[in-house]
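With one protein chain removed, the remaining protein chains of the complex are shown where they sit.
Per-chain residue numbering starts at 1, and chain names A and B are given in the order in which the chains are listed.
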């Protein structure tokens, strides 16, 4: 049984996600569909790329990851599918959404443009390729269609941004906040393995300490703490509260980190 | 394996949807449950009917569509199930919620009142027929129970409104906005096939052009555009933004359309 994960900016108030699932199940009735999130901010490809990147690693090798944040739908932007070394497959628009997650799993070993309309829904719309192109293509992959049947192969995909840019080695590291989660925890683009022991962060003039063994309850109620979060990145949290609210900080805020 | 789609106004903050799924799975453990949406505005039967109408077509023939927006729960309003020509089944309250979707699939070929409590949950509550009546009935249909076992047959169902009223032929058409989606795109009740070529829309004194080949990225960033949306209706969108916010328009606003 194939697993197909779904990540979009469709929200939950319309039936767009449901329609996309219908278009998958009509082709692959036994696929296991797993929602990653549908609350990517509307048309925010970068936020979608980060969220996809956080989630793909934990799924069984060979899973199919279908992601649609697609402000260019209907235009000349390419629709693509890719495969990585451990067998996971990715389907979505070629706008930067897929590249970080593919790279997290070792980078693509094969890439195609999914231009063969035989694998699309008949009479595809101009505005809803999640239902009419990407969903059906993912379903055909779930049913065993080979990547090279879907369209011509590509040498590379668009990479307009990276999650964790390479950094100069040194005692201190400069990064920024790239995500605020539902708890108000602030996630930076600084990988935890830059700082193998305890560390101090500076954000908005505030100094916050943390370390590899730190967790939310390491500090007093209401105190700020640095920690290595579940994505492997350095995060700033507040015990039983919102670090974002306490700091007045959100995405884009600069963070510096140094070992203690 | 039967597909059961779910559409309600239960929201996601309570466990009502989960309880309804439990009541289905206890009867039909292998049913494939697919959420259409649970964010229908509370007790808004008309909005629920539109959303259901948008989604049923894409599912495999023979799917079971369970919809519950039910302000009259516990009162004398009827609980019904219906079948359409291609085999899809519908279950829900007889308050207008199901009729447009059933009609989209060709209209009912059979209708029953699901009054046989043998197919309900034991000791059905007065306030939660999603869990206690409609869910179990859908589950029994998924397990192969025939429609006529569920209760007496009905000659017709309630039709308090239609999605796209019939229109006089002519050069220009009058319609209205019937849905605003999560992107702020405004969906009208004007079918796209009224206007087979390019067209001009007028809403709140603004003129907006569009056509059958138009997509979101056909216009400059921030510009308004008319298009045929994924439901086959004429829509007003804003590239990378909200048409609703730009126009200050929402559900109920008048729209006129004429060919170019």
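The rule is simple: a residue touches a chain if its C-beta (ideal position, glycine included) is under 8 Å from a C-beta of that chain, and two chains touch if they have at least 3 such contacts.
Model, not experiment: these values are computed from the prediction.
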Task: Omitted-chain contact residue, chosen from A:35, A:103 or A:258 - done: A:35
TODO: Quick one: say which of B:73, B:89, B:163 or B:217 touches the chain that got left out.
DONE: B:73
Task: Contact set of subunit A toward the excluded chain (per top definition) - done: 1, 3, 5, 7, 12, 32, 34-39, 51-52, 54-55, 58-60, 63, 179, 181-183, 213-218, 227-230, 235, 237, 239-240
TODO: Write the list of subunit B residues that the hidden chain touches.
DONE: 10-19, 21-23, 25-26, 29-30, 33, 42-43, 71-75, 77, 121, 125-128, 131-132
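Here is the rule we go by: only the chains that are shown with their structure count from here on.
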- [ ] Tell me the angle, as a multiple of 5 degrees, of the rotation that maps subunit A onto subunit B over the C-alpha atoms.
- [x] 120
Open item on the list: Can you work out the whole-Å distance between the CA centroids of subunit A and subunit B?
Closed with: 31
